[in-house]
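Missing here is one protein chain; the remaining ones are kept as they sit in the complex.
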Amino acid sequence: MTALLEVDGLKTYFRADGEYVKAVDDVSFRVNKGESVGLAGESGCGKTTVALSLMRLLPSNASIQGGRILYEGQDIVSMSDRRLRKTRWKEISIVFQGAMNALNPVKRVVDQIAEPMILHGDVSKPAARKAAERLVELVGIDKTRAKEYPHEFSGGMRQRVMIAMALACDPRLVILDEPTTALDVMTKTQIQQLVKNIQKELDLSTILITHDLSVIAETCEKVAIMYAGKLAEYGDVVSVFKAPLHPYTEGLIKAFPNIRGSRELPASIPGTPPNLLHPPAGCRFAPRCPIAGKECEALPPDKTLETGRFVSCWKR
Amino acid sequence: MRNVSGFWKVYSANRKGVIGLGLVLFFVGVAVFAGLAPFDPSKVDATRTWLPPNRVNWLGTDWFGHDLFSQMIHGTRVSLFVGVFATLISAIIGTMIGLLSGYYTRLIGEFLERVVDFFLVIPYLPLMIVLVAVFEATEIPIPILWIVIFAIGVTGWSGTARIIRSQVLTVKERQFVDRARTIGASDMRIMIRHIMPNVFPLVFANVVLTVAGAVLAEVTLDFLGLGDITTISWGMMLHFALSNNAMYRGAWWWLIPPGLAIILLVMGFTLIGYSVEEISNPRLREKKF
Partner (left out) sequence: MLEAMTRMDNILEVRDLKVWFPVRTGLLAGLFKGEEKFVHAVDGISFDVRRGEIFCLVGESGCGKTTTARSILRLVEVTSGRIEFNEDGKRIDLASATRQEIRNIRPRIQLIFQDPYESLDPKLAVLEQLSEPLRVNKVKGTRQEIMDRVLRALSNVELIPPETFLMRYPHELSGGQRQRVGIASSMILGPSFLIADEPVSMVDVSMRADILRIMLHIKQRGQASFLFITHDFSLAWSIGDRVAVMYCGKIVELATAFDLIRAPKHPYTRALISVVPVPDPTYERKRIILTGEAPDPIDVPKGCRFHPRCPIAKERCKTEEPEIRDAGGDHWVACHFWQDPIP
């Protein structure tokens, strides 16, 4: 399988008071064609920063300090602005967190979906409108409602509109950053099912960014676990969940209560994540790790196994 | 920004704030050391009238031979005094009414909101003029200066009240206010110990801007001849200048200094106000990197 996207040693830092917050510090993973990859981690681990870096949509106080992002062989980090604009939305698009509030309240929904098509130049307005209506249907909204305004839609429906917008220019890769966090579990499931169907139908690759491991278990093929700006583990979903290698992965999986399991408290991981302004010199998880040893005072090696699994730990 | 030194560090990085503070401190210094003025501002000298700036009278003299430089210095005191005290009155009224009308949304709140709207709509200048004129006419034995302060304070509170009210409305909905209620805190306690401190930064910015407005109001009243004619203020200087045709006689030294001083003092307070507002409202802050 050819890699559609290959992230190699990505480093994205934020500038604060003259020092650097190492939000993403040497992260590598790949997304193959038609594959769905989950990027998991808790708040502050850097996963959203990775998403923004992929599209070079970072805020003004952040910048990519190293590494490459190869999309079909071309490095996004060093791409010219012109080429980048062509890549954005036409090749890679993104659905943001809380995106349902990002809709323009005074523009009709169908116009907002058609907008990127018109901006990218190669369709006429009426053709764009028609294509937008088809997308509205694709995301499960009745075509007759396409002419309405965002405030007439519920939260779940607005999220569907955001997905339709992300598909407007027929991208190959869609990044979804916590697309269902603020929604009810039933609406969440509806949207997840929708994304899965669309992915199969359009042969899309997706990167799903979330803190909810259960959702990744149910919808993704590969999973990358991030901790404190670094990648802890990566592999196919079944092996990572059934036989996690990194102690953080193990702890995180156990922290999700399993409604099919026995009635017990989920586990917790003692301590708090490190300050990314001055991260510890060694393994960033060591202070909270149940099996940490003397060697963990130095940065652990990145081990890639033949099965395609990756783990960054001294002990495994 | 938990404390004064933290606040100062952020404030001093803001250029307009520093300029504004510099201006205001300059005028405060002048007011404090007004006694060092070369002449008694009310000293009349019939031999030295209508003189342009010269070696004795640095800013020249007016129609009665008053030394304008000394008048300018003393005028600083009046402007600052009236500005600060009038603002104190309007800040207290505005804050109380803003707090109460924001916290209580039913009967009391609605009533107070209407009162605020009423005062907002009335043009403050005619109201001020009427108040001062009425008080002066009734010959109450209160010094005119205090009548002026009172009039400005009583007409200028509505803007503050409105801003505080809208802040209180948002803060009131925050969960920690609910928490205070569930542990049994009384409304008064919630308003004073929880809502006020969280509303304070905006209040502070607003109060500083109100001082600017009060200074201007004072100047206006004096200029119209409604202030205390016996005290020397910049507005009074302009009042006498115009009523004695200074413009016609080309006595620019009588007109420009007071006008310039008024502009600079008001600008000073306004700059401080804007920079405090920027600091306390992160959304207004420009991204600096």
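Chains here go by letter, A and B, matching the order in which they are written, and residues are numbered from 1 within each.
In this section, a contact is a pair of C-beta atoms (placed from the backbone, for glycine too) under 8 Å apart; a residue touches a chain by one contact, two chains touch by 3 or more.
Just so you know, these numbers come straight off a predicted model, no measurement behind them.
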item: Neighbouring shown chains of the undisplayed chain, as defined at the top; value: A, B
item: Touching residue (missing chain; options A:39, A:109 or A:213); value: A:213
item: Touch criterion as defined above, residue of B:197, B:225 or B:250 at the omitted chain; value: B:197
item: Contacting the left-out chain in the complete assembly, out of A:61, A:193 or A:304; value: A:193
item: Sites on chain B contacted by the missing partner chain, in the whole complex; value: 2, 174-176, 178-186, 189, 193-194, 197-198
item: Chain A, residues in touch with the chain not shown (by the definition above); value: 42-43, 154, 156, 184-190, 193, 211-215, 217-218, 237-238, 241-242, 251-253, 255-260, 263-269, 272
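As a working rule, only the chains that are shown with their structure count from here on.
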item: Distance between the centres, which are taken as Cα means, of chain B and chain A, whole angstrom; value: 53
